[in-house]
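A single protein chain has been omitted; all remaining protein chains appear in their positions.
== chain A ==
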Amino acid sequence: MDQRQIEPIVRIQNFRMDFGRTTVIHDLSFDIKAGETFGFLGSNGSGKTTTIRALLGIYEPTGGVLHIDGKPFSPERGSRLGYLPEERGLYKKESVIDVMTYFGRLKGLGKQESKDWSLTYLDRVALADKASTRLDKLSGGQQQKVQLGVTIMNQPDLLILDEPTKGFDPVNRRLLMDIIEEQKKAGATVLMVTHQMEEVERLCDRVILLKNGRSEAYGTISEVQDQFGGRRSGCGTRARCPRHRTTR
C-alpha cells in the first residue's frame, strides 16, 4: 500500500500556538495517513501535548489549520476517536465498571454492550476482580489500564495516545503494546506520543520530532535518521533518540 496516495486522516498546517506573549508552537505542519501509526517524539516541553490538545479542540490555536477527516474536531464525532491524555484521570469515587459503562454509552455503545466489553477487557488485563472496586482504590498502573480500556472500547478509527506506557512495569508495557498493535491491525490510525524507542521501533510507520515547538525531523524512521545525520536530536536522552537505534 502506497501511503502517499491515501488521504490524510490528520492534517496540521502552519499551526501556531501562543500562550500570552510566548509562542510555544511555530508554524508546525505534518499529516497522518489513515491506517498508519505515527510517532510524536520530542523532549518534555517541546509542544507535543499542546499540539494534540489543539488538534482535539481543547486549546484554541492561534493560527493554522488542524483537521481530522477534513474538519476541525468536534466532540460529536468522539465515537470515532480514542484519546488517552497525558493527564490521567477518571471519576475516582465510582466503581470501575460504572465508569467504563458510562464512557461506553457516551461513545455510542449500548449499556449491556458496554458492560460486556468492559468485563472482557478487565479480564484480559487481569483486573476482572476489580470491576466493582472504586477507582481510587486501584494502583496508578491499574487505573491506567482502565483508562486505556475506556479509550479503545468504541473500536476507534483514530487512536491518540499521549505517553500510553508511562508508569508501567515492563510486563504491563508489553501487554499495552500488544493491545495497541491489535488496534492497529484492526485498522485504527494511531498517533502516539512516546519517549520509548522500543515502542517507536515496534509500532511506528512514521515519526515527527519536535524541539522547542518546531519540527526537527519528519518522515519514516529511516528518513528521520538520515535527516539527523550526526546531530543531537533533542528528543530527550541520547539513548532514546532514533539516531542511536541505527548506530547501536
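Convention: contacts are C-beta pairs under 8 Å (C-beta built on N, C-alpha and C of every residue); 3 or more make two chains touch, one makes a residue touch a chain; residues count from 1.
Methods note: contacts and distances are computed from a predicted model.
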item: Chain not present in the shown complex, as UniProt names it (candidates "NADH-quinone oxidoreductase subunit K", "ABC-2 type transporter transmembrane domain-containing protein", "Putative RNA-binding protein" or "Na(+)/H(+) antiporter subunit C"); value: "ABC-2 type transporter transmembrane domain-containing protein"
item: Touch with the omitted chain, as defined above, among A:Leu28, A:Leu41 or A:Val150; value: A:Val150
item: Given A:Leu41, A:Leu56 or A:Val224, the one touching the chain that is not displayed; value: A:Leu56
item: Among A:Phe38, A:Phe103, A:Tyr121 or A:Phe168, the residue in touch with the chain that has been omitted; value: A:Phe103
item: Residues belonging to chain A that touch the chain removed from view; value: 20, 53, 56-64, 72-76, 78-79, 81, 83, 85, 87-94, 98, 102-103, 105-108, 147, 150
